Structures are given as C-alpha cells and as structure tokens.
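In this view, the complex is presented without one of its protein chains, the others remaining in place.
== chain A ==
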Amino acid sequence: MDSPFGLLAELTYRCPLACSYCSNPLNMGDYQDELATDEWLRVLAEASDLGVLQCHLSGGEPLLRRDLVEIVAGAHGLGLYTNLVTSALGLSRPRAERLRAAGLDHVQISIQAHEAALSDRIAGIPSFQRKIEAMGLVKELGWPLTMNVVLHRHNIDRVADVLELAEKVGADRVELANTQYYGWAWRNRDALLPTRAQLKAAEVVVRATRERLRERMDVVYVIPDYYSRYPKPCMGGWASRQLTVTPNGDVLPCPAAQSLPLPRASVREDPLERIWAESPVMTAFRGTDWMPEPCRSCPRRELDYGGCRCQAFLLTGDAARTDPVCHLSPDHDLVARAVEAANADSRPDDLPLIPRPHRARRPTHLPGGAD
C-alpha cells in the first residue's frame, strides 16, 4: 500500500452556480452537517502525516466557507501545496489578499463558456463578468492561474473562443475537461453528451492551439472516455494515490465513490491513517485482486486499473465489473448505445437539462428539535 499524494478537500456542496454538469452527489441534503474548522485542521494534519503533499480545496464553492483563510493557513503551515478550485464568486479583493497572505499556492477558476450570455445560462446565474474580473485579480496578486472549462454538447463548438479567452486573461494553464458522468452530470448525460463530429473538431483546435502557445500556456485536455477504446486509469488506481474528504467528513478514494454501496468511513469516527489502510471503502478495489475478466488477464490491467469503479456501478449496478467504456467489456453496449443516441439524426435538439440546486433544501425541523 502506497501513501497518498493528494487530498481533495470538498469543503461544502453549497454553490452559487447551478451547472447541470456538476459531479456533486444528487443527495446533497445528506452533507449539510459540515466539518468545523478545527475538524478540517485535524484532517489536514493527519493527511500530511500520511504523506499527502497537495491539498485541493474544492466543493461546491469553497469560498462559501467563512473559515477558508484559516484552512488555507493550516494547510500551508503543514507545507502542503494548496490549490483553490473555485467559481470565483465571492473572491473579493480583500478576501483574495488574505488568501494570498495565508499562503495559497494556486487558483483554478471555472468558466462555463467563452462569452457572458452562454456562460451565465449554463451557470444559471450572472457570473461571467465577475469571473473575468477575478482572473485579473489572481494574476495581479501574482498567483499562477488555471482556467477550468467543462466541455459538453452545448459549449464544445466554441472551444477555439474559450482558448482565445484563456490567452486574453493570461491563464498559465487551461483545463478543458470533457464532462465526466457522475452526480448531476450522470442525470443529464443524454443532454450533455457531444457528437463524434463535435469532438473531432474540438481536438483539432486543441492540438493546434497547444502547439502555437506551447511557450506560454499549458493546454490540458481531459479525454471524453465514452469515445475512448480503453477506460481512463481512474485516480491512478483505487485508493492508491489520492483521497477525498466530503463536507461531512466521509473519506472516499474519489469524489464520486459515495454512490457505491460500501460502508461509510468518517474522519469523525476514525483517524485518517486507519481509514486509508483498513476501511472497506479503501480496500474494496485496491490493487488487482478484485478484478474480473477481461481485466484479470489483460496486459493493460496495471495501466488503466480496470477503469472507473463508479462508472461501472452507475452503468451496470455492479462496481466490480470492467468499466463499460472499455471496448473489451461485456457491458460495452451500454456505452455504445448512449454514444449512438448522441449521434443519431433523430435525436431531439432540446433535451431538457436539470440544473443542480444551489443547496439542498433544509429538512423541516420540528419546533425545539435539534438542528
């Protein structure tokens, strides 16, 4: 068993945006009892002892946590490389200056499209202009800036304009991530899945831009695995290099794994070290012993680790199956059918998109009941 390198700290699932491609869980109401500041500081210290070197502060929108500066300072004090993954809504100048002083290393700002009207429509809130301003602020304060863009059927045709925007705001890195179908994105999959022609055109643009800007900007392209021959090597192997802590303290090998029928492990009940080493949620698919055929005898089993357990579960109902994205999977037709539907001439143009809610509705409390 290796030590993990990265911790994804999902500080809250609350978010001012309502993107239909969000990978947060559908049952956000179960995560309202968020870890307190001192609990996060303890988790960071335990993660650092375990070998974690990088801390990705994410959500939801991490800026909605009033103690974000304190959490960043704690991570920085432990020597962790801190990375804020944000919509930038709430990144005022004073807040940004305090985060800078607390030692935040890097900022990733999402944008939903190349221009205000489409970006705001996808985000479900007027936000484009504020994001552009925040990107300028990040650069002004001397941070390296990554612009994150989730690609899907409704914005991928404008990838050239997105890259032009990234260049204009002076991004050091741009992450063009094809939608991964978990959480709300899974629910909206058929409306989000692009066509083969759309992907092909986008990849030509990405390759050309990467070549043109190679001295100035990193262009990271996250592959659309539904269109791949082989699955992605999800998380570099189950519970091998990274771990996720959810807003309420659940510990997972990846942010989508809360959907799997595995017993809960929580930082509120056990030390992180024991959870990493022993809890069933970590050991269930660690290594290669759990693998079924065709993975078990596949020469690629240590390259892609059987793909994604969460995707196998969502598509087949069994997390221990080969990722159906793989063309060798006996369940591959589940993916092939979705791809075929996305490319069919008969596909309606206006499949509805369900926005994720900003926050789960609070359960109605009885008078005098505990909150």
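In this text, a contact is a pair of C-beta atoms (placed from the backbone, for glycine too) under 8 Å apart; a residue touches a chain by one contact, two chains touch by 3 or more; residues count from 1.
Throughout what follows, contacts and distances are computed from a predicted model.
K.L.:
Which of "Xanthine dehydrogenase family protein subunit M", "Pyrroloquinoline quinone biosynthesis protein PqqD", "ABC transporter solute-binding protein" or "Sporulation lipoprotein YhcN/YlaJ (Spore_YhcN_YlaJ)" is the UniProt protein name of the chain not shown?
P.N.:
Answer from the record: the omitted chain is "Pyrroloquinoline quinone biosynthesis protein PqqD".
K.L.:
Could you tell which one of A:T86, A:T146, A:N188 or A:T322 touches the chain left off the display?
P.N.:
In the full complex, the listed residue that touches the missing chain is A:T146.
K.L.:
I'm checking contacts with the chain that's been left out. Which of A:R210, A:R264 or A:R347 qualifies?
P.N.:
Considering the complete complex, A:R210 is the one touching the chain left out.
K.L.:
Touching the left-out chain: which of A:A18, A:L50, A:L141 or A:A160?
P.N.:
A:L50
K.L.:
Which chain A residues would touch the chain omitted from the figure, given the whole complex?
P.N.:
3, 5-6, 8, 48-51, 53-54, 56, 58, 79, 81, 83, 105-106, 108, 142, 144, 146, 172-173, 175, 177, 180, 210, 214, 218, 220-223, 225, 232-236, 241-242, 254-255
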